[in-house]
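A protein chain is absent from this complex, but the other protein chains hold their places.
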Amino acid sequence: MTLPAPTADQIWVWIKDWLVFHTPAPFQPLASILCIVAAIIVVFASLFALTVLLERKGLGRMQNRYGPNRVGPFGILQPIADAVKSLTKEDIVPRSADHVVHYLAPLVLVAASFLAYAVLPIGRNMTAVNLDAGVLFFFAIGSATELAVFMAGWSSRNKYSLLGAMRAIAQMVSYEIPLILSSIAVVMIAGTLSTSAIVDEQARYTHGIAHWFVFTPWGLAGFILFMIAATAETNRSPFDLPEGESEIIAGYFIEYSGFKFALFFLAEYIEMFAVSGLGITLFLGGWSSPVSFLAWIPSWIWFFGKLLALICCFIWVRGTLPRLRMDQLMNFAWKFMLPMTLFVILSAGVWRFLPATIAGSGALGAVVRWLVCAFIVLLPYVTLARALESGRKIEKREYRFAE
Amino acid sequence: MTALPTAEDLKAQIEAGVPGAQVTVIPNASPSAQHSLLLDHEHAPAVALFLRDHPDLRLDLCTLVTGVDWLDTETTEKIKVKKVVPGPVGAGIEQEVEETRKTKIPGYLEAVYHLFSMEKKHDPPAMPVVLRLRTANRIDQTHVPSLTPVWRSCEFQEREAFDLYGIVFDGHPDLRRILMWDGFEDYPMRKDYVPPADDSLASLPFASLQRASTKEAR
Amino acid sequence: MFGEGIIQGLVETARNFFGSYVDKDRLVTVQYPEERHQLPEATRQFPFLLYDGADPEAGLRCVSCQICEKECPPQCIHIEKSKDKKPDFVGKLQFYPAVFNIDVSTCMSCQICVEVCPFDAIRMDNQFELSTSNRFAGLLYTKPELAKSNEYYRKIHPTEAAECDERRAKEAEEAKAKAAAAAAASAAKAAQAAATSPAGAANGASGNGTASTPVEQPAGKKPVTQ
Amino acid sequence: MNPLAACLLVSALLFAIGLAGALTRRSAILVLAGIELMLNAANLNFIGFWRFGPHPEELTGIIFVIFAIAVAAAEAAVGLALILAIYRHARTSDVSEITEMKG
Amino acid sequence: MRTTLPFLILAVLTLAGGVAAMTLRRLVHCALCLTVAFAGLAALYLNLGAEFAGLAQLLVYVGAIAILIVFAILLTRGGDDKAEPSFSPAGAAGVVLAAAVFAVLGWAIVTSGILHQAANPAAPPAPMRSIGLALMQRYVLPLEVIALMLTAAMIGAVILALREKRPQPEQDQRSAQ
Partner (left out) sequence: MTGVAELERRVEAGEDGLGDILEVSMGPHHPSTHGVFRMDVRLEGEKVVRLKPVFGYLHRNHEKIAEHGAYLAAIPYTDRLDYLNSMTNNWGYVLAVEKLAGIPVPERAEYIRVIVAELSRFQNHAGLVGFLLQDMGASGTPLMYAFREREKILDLFESLSGARMMCNYMRFGGLRVDCTPAWLEEVRQLVSGLPKFVDEFEALLRGNEILMARTQGVGVLPRELAINAGVTGPMLRASGVNYDIRKVDHYGVYDRFDFRVPLGDHGDVYDRYMMRILEMRESLKILQQAVRDIPGGPIIDPKTRLRGLRPKAGEAYGRIEAPKGELGFFLISDGSTIPCRYRVRPPSMINLTILEDMCLGHNIADVVVILGSVDIVLGEVDR
């Protein structure tokens, strides 16, 4: 076996191959797996540190504050300080807690969150396990986190944590459906469940512009719905009810402290990256560049660039919106998200079967197809929004004054 | 804006409107001239309802409820009495002697209600109608009727008067301590209240700075 | 209900985000230990005792009248009167505080002691970094810690101090004139002695034996505007 | 050992465990869980026969398992709803105490 | 072709999960161990090359049924400790019956002769596309039936779990004041 010459795009693949190449033959599969696991853990754990800093800085700036700026230059060492703090803090376990389950819950959560990265293509030829049913794997693993959340909430023996766990599970189960349904549109069009194949499908260029699914009307709507569901799935604001600081204090991890708390914190962010990564894979062309003349930029830079952009959106939304209430959250999931995702699937189907050319004109065909599909998505949106308005009696009010 | 009737007029109106009610006007000598009406216990809720629902008065805002503690007071007067004084030789001589006699006026607790009308907005504007209810004494007969059924706003304030003064409001729906904790025994706003000896301040090194009562120092 | 309110909110936060990099009005944080807010002249924290001249002991204006002790709402001032007397700035013999303690942990910075003091002896400091590791003794300020010079007062409250100095100069002038008149009427020796005493805010003439009447607390003078 | 036989043995053991649980436990929820285990044991058989059977390209085993999972999901949903309804009525989920059919 | 080590490990895990689920005292622990058994089975399917079935098992059993069971336990107050008699004659009979069933099955497997038979060559893992095609062509009717049944089950479950209307109790006293 010989190694190909390293290029910027394939540098990490090359390094891995080089390392595996120099291990004794019987250990090569193991070495390969270890390389990948280590890389994923190191990269995403550092991304976590970066994101925490980014979030605190970004929120600070949105709120006209500086954000953390005391540890290191511009506060860049703040995550390290945070880590040291949570590692050295006392680990308090309630006396009446179920100790084994209480101990296992954060571990299960973190493990499940990290497993999801196995199928994410974070660069060209950089998928850890190229599963044929990659998307299915992602969702199957994601469902394990619900159980971990339940374990944490139940084992703490605290009313707030139980309320938080119930909220979290109800929310995650409800939003998993629109999450899966909106990805089904992509699976339908791409004709595969494999994440790498889906990215390959999008990494094609016409007139120098990539075939990202987000550039189609159903893809755009699906992407927005996917990201909303992802926000709910990862308990981010405005769907952070399971934590609901002002209501149930910290929800299911109220009784965790020290390192275990840090693990919950970590898992939450890791999940957020994973779901964002899937969103990128499904709708934003994975590691591909949007225009062909930028294709020389290494694929992994594209992936992480997109990931950072999505993270910034998450932070932005968090800095702006108040939290929903439980019944509103459920209503939103079942009465808005679910029908909308069904219409997105319909729109994708129409997209698939509408002729690409009308009256011999490719341009006209493309425009007609675009408009028809957009209409299929927009019409229910307008109707549902109206229904939501009249049903919930939400109105903009005018006020009277007494002299 | 309608004019607010004077205290005397109010008394007349109440006595006409609520048969049997005994109202006493208690004058207020201060520049504020906010005179008040002392009600009898039996008719107080009826009077309150009358004041609330009377079409000209509509005193719908019971803004302030509070207890007041009036300690036992002693009045001393000098009177001349004839007395037999032992004379220098042994025989008693009747003589007029000046003697001070002390009359003790028993103290009482008072519940004071300040009423306004949101609907009528009477003139003069900042002049409340003041109602007073007095307990028989400060020790065991500390009951007055509750006006919470008439005005919800009395609920917490009557609880507070109960908590801090020990005035028991008969007919209050939920008469519990409100500011002090449940196991607390005394009524701290009373004038003769003495804080418990194990006051946590006493353990501070500079407790000497804290004089027991400012009044003594003055 | 199409989400336009949400979009509007997002635009607003984005504007603030970018605004905080360019607009001084948006990013108002003062980076405290390095940067410091310019304290307004009126700022008050905790009381201190004024003295004239260089010697905190001799120049202390306080005559131990104990009005502030009585009026202090949280009762944080503790004064013990001296046995002997020393002359004040107009030369009158006055008591002075043998002990003057302020429990800063109890003080609530209300400035009432300053208002009621007829002798301009107590004023408010603007020092706020008073943290100490000793929570009891460290926060009980005694006379040496409380005494601050008039120069310091002029520095932290210039307007107020100028008014105060002027008033006191006038009073000293009047007292001097009165003393001079009295001296002219009685003896030349006394007048000479009075003339040696420096005018103004400085220490009253030492060794002046003229005014030996017991302390009369000036009752009428009430500081209305500080 | 033949892998098919191993599959079958594991499946038989799982079935027996599920059966024992369903018969011995008194909580209705655990009875349901035992039944689910038995269903799963059957599924393992399907997979084993598909994998080591003569015609793996037919996919019949896998399709059967998929259908069985769907049915099991429906069964679990209805079963647990029933348990909830009974609990609300009888205030217990102990099967030995639920003796009356009458409401 | 022999039984592989991963298969054995997973089988032991699954069986242990099953045993624990059926014997532990606390219902929530039982549910969690049941989840382990389900997950172990899913891993067994993956190990046997049935990728789609394994992932579906994980998604449905761990993601949905386990959660349902947990919810049911909480809603029926099963999360609290409730002592269950450790031994009962009926229970012993159940165990004996289960053991008998296993004996019969085991006897059948052992006597069938496949124990020492050479295994068929392992089939290649089923490609996703062919499963999809099979579902949509050959098995489309069962698929539709299953879909219908799932819908019916969902509606039924919702109706069952809906609370019966209680008689409206008297109005709150407080507002009358």
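So that you can tell them apart, the chains are marked A, B, C, D and E in the order they are listed, and the count of residues begins at 1 in each.
The criterion applied here is as follows: a residue touches a chain if its C-beta (ideal position, glycine included) is under 8 Å from a C-beta of that chain, and two chains touch if they have at least 3 such contacts.
Values in this document were obtained by computation on a predicted structure and should not be read as measured data.
**Q** Suppose we count only contacts with the excluded chain; which residues of subunit B make the list?
**A** 28-32, 34, 36, 60-64, 66, 68-69, 112, 114, 118, 121, 125-126, 128, 130, 151-157, 164, 177-181, 188-189, 193, 213-215, 218
**Q** Across the whole complex, list the residues on subunit C that are touched by the chain not included here.
**A** The list for subunit C reads 1, 3-6, 8-9, 11-13, 16, 26, 28, 40-44, 67, 71-73, 108-112, 115-116, 124, 222, 224-226.
**Q** If the missing chain were put back, which residues of subunit A would it touch?
**A** Touch with the absent chain occurs at residues 59, 62-65, 159-160, 163, 237-238, 240-241, 244-249, 318-328, 392-397, 399-403.
Rule of thumb we're sticking to: only the chains that are shown with their structure count from here on.
**Q** What is the set of chains touching both subunit A and subunit C?
**A** Chains that touch both subunit A and subunit C, as defined above, do not exist here.
**Q** Applying the contact rule given earlier, which two chains have the most C-beta pairs between them?
**A** Answer by contact count: the chains D-E.
**Q** Report the most central chain, judged by the distance from each chain's C-alpha mean to the global C-alpha mean.
**A** A
**Q** Between subunit D and subunit E, tell me the centre distance in angstrom, where each centre is the average of that chain's C-alpha atoms.
**A** For subunit D versus subunit E, the centre distance works out to 6 Å.
**Q** Approximately how many whole Å separate the CA-defined centres of subunit B and subunit E?
**A** 74
**Q** What is the distance in Å between the mean C-alpha positions of subunit B and subunit C?
**A** 43
**Q** In subunit E, which residues are in touch with two or more of the other chains?
**A** Where subunit E meets two or more other chains at a single residue, that happens at 52, 56, 64, 71.
**Q** Counting only residues that touch at least two other chains, what does the list for subunit A look like?
**A** None at all.
**Q** Tell me, which parts of subunit D touch subunit E in their complex?
**A** 1-10, 12-27, 29-30, 32-34, 36-37, 40, 43-44, 47-48, 50-54, 56-57, 59, 61-63, 65-67, 69-78, 80-85, 87-88, 93
**Q** Inside the complex, what are the residues of subunit E that reach subunit D?
**A** Residues 1-4, 7-8, 11, 14-15, 18-19, 21-23, 27, 30-31, 34, 37-38, 41, 44-45, 48-50, 52-53, 56-57, 60-61, 64-65, 68-69, 71-73, 75-76, 78, 84, 88, 90-91, 93-95, 97-99, 101-102, 105-106, 109, 114-120, 122-124, 126, 130-131, 134-135, 139, 142-143, 146, 149-150, 152-154, 156-158, 160-161, 163-164.
**Q** What does subunit A use to touch subunit C in their complex?
**A** For subunit A paired with subunit C, touching residues are 58, 61-66, 316-317, 319-321, 381-382, 385-386, 388-389, 394.
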